[in-house]
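For this view, one protein chain was removed and the others were kept in their places.
Each chain carries a letter (A and B) given by its place in the written order, and its residues are counted from 1.
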């Protein structure tokens, strides 16, 4: 691809040689001649002045502080432009034409849409219905009566338990588990626990992405729901009857306890935990490792800490936390001085 | 089922129409006519006055504050009653009569009890012994000399490594890993690490439930033991030589480092971490995200924080943490005022 072609694909403008050509993408600190790369996070600006890349994608408003060697392609949105270019490159990787493996175990009463591939050692149980042009990798388990929409991709080792519903254009990464039992037990007088059967299901709406080894438990009754456009990273735990709003983004290793509802466009940092039965308002932004124990009522609130507080309040309290030994010393000194003053004062009276 | 039948199954009493009939369960906020639902957590009481359900399970001591439309069935223990009803419904889901799949790989020297089902692409290695009426789903790995007791259920993708022992009535959810190597290395002078072979095993006693993608490492020597009746949620890490007490309940994403022993009836919130070589007394209750770095000696202690403290002490300290900027400001004012007073005092002397 030449710089001129790239500019065409992403509606950008070339600054430098429009015939500069590249064969692959590379990160800015490692790119070589013949690569294209990009500058989005300002932390990496220094590399823009030393990179060996032939083409560099930058924001329209990027003003180099030093000379830049590669041909620049300017765009209003570097990340989206990158997504477009990489998708062109990536298409070669996804066309191995496996069709339906003879080594899969597909129930005669399951239905597969045209263009759908099924890999070896995958199991599709009775009553499952899979849409058009899906890619089901090897070693996947699709339980009874599961529904999967068109154009969805299910990577190796994913388990989707009975009755669960997956929308269109979903991506489920390797070893994710959809619809295992929720964690529900009734305490007994002898201190043992009686299992409460989990007879609900999981619904993933359209355009949902689920990370590797992430677990989304089925509802005890009703549905655990991930609304359309939500993106979940690896090793996340979603308990029974949770609801995650449209276009929410949840980083790795987050845990959400039972029946908690996250609003639309919520953003959750890594390793955050939510107690059960909470309501988290639309657009809430939660810093990594926070612990939510109560509702967030106001849309767009920034949250931090465990137990969680407002973001700015947490930062202010934490600044003092770092100075606590000093603060304690000051209080002890004050006590001492005050005692002296009191003594002086009383000796004068 | 009619209200009268439900009352019969759970030894409850009907308040309203004994012939009210239902075909399925639903959560209280989503139930429709023809559904039964329940009210256990008082947070949901408002829904009792608006639900469209035909039958509502409530505690004997529930006194409605407003009129209630559904027929009530009263019981001493709502959760246990729910478990009983859902089990009746759930039985239909677990009788697909798969028998022993011809697509499984079963070593001729493995033994399978009568009534045990084995799914496609499951591997059962030499010397494994599986009890009566077990349900082993597809794509499971059962290593050499593993023992599994009667009536246990092993979901797709579970791996049970050689020599491990699973009791009766156990449930292992999808992609759980039982008996992978513990994490043990001997440091070398050149800063590399020599692996210490992990030649022990894992023992899960009877009535243990293990969540999806949870890992229980084999002991380096001896056994990692989960005692009878313990329930572990998803994505938990149990290191080598850990012991978990009878009827303990551990929420998702908890991590327990090597050789730590949890007592009976311990309850652990989500994302809690335990250092190695600890002893945690019976009945200890640990809040989510806490970090345990020392023993808990006294049974029934409530714990919170990272590093962990007594629950009430943590709450009290955290209340002040939230006010720290104010506290610091007060100390600075005190210093200023005291300096003024000292000056006044010394100028008088």
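Note that in this section a contact is a pair of C-beta atoms (placed from the backbone, for glycine too) under 8 Å apart; a residue touches a chain by one contact, two chains touch by 3 or more.
Remember, predicted model here, so these are calculated numbers, not experimental data.
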Point to revise | Omitted-chain contact residue, chosen from A:17, A:45 or A:77 | key: A:77
**Study point:** Absent-chain contact - pick from A:34, A:127 or A:270
**Key:** A:270
Point to revise | Contact with the hidden chain (one of B:87, B:237 or B:267) | key: B:237
Review point. Considering the entire assembly, which residues of chain B contact the chain that has been omitted?
Key: 105, 121, 123, 125-126, 139, 141, 144, 157, 159, 161-162, 175, 177, 180-181, 183-188, 191-200, 213, 215, 217, 219-222, 235, 237, 239, 241, 253, 255, 257, 271, 273, 275, 277, 291, 293, 306-307, 309, 313, 316-317, 319-321, 323, 327, 330-331, 334, 337-338, 341, 344-345
Study note, to complete from the structure: chain A positions in touch with the non-displayed chain are 25-27, 30, 37, 41, 43, 77, 79-80, 82-83, 86-87, 89-90, 93, 96, 101, 103, 119-121, 137-139, 155-157, 171, 173-175, 207, 209, 211-213, 229, 231, 233-235, 246-247, 249, 251-253, 264-265, 270-271, 288-289, 306, 318, 321-325, 327-328, 331, 334-335, 338, 341-342, 345, 349
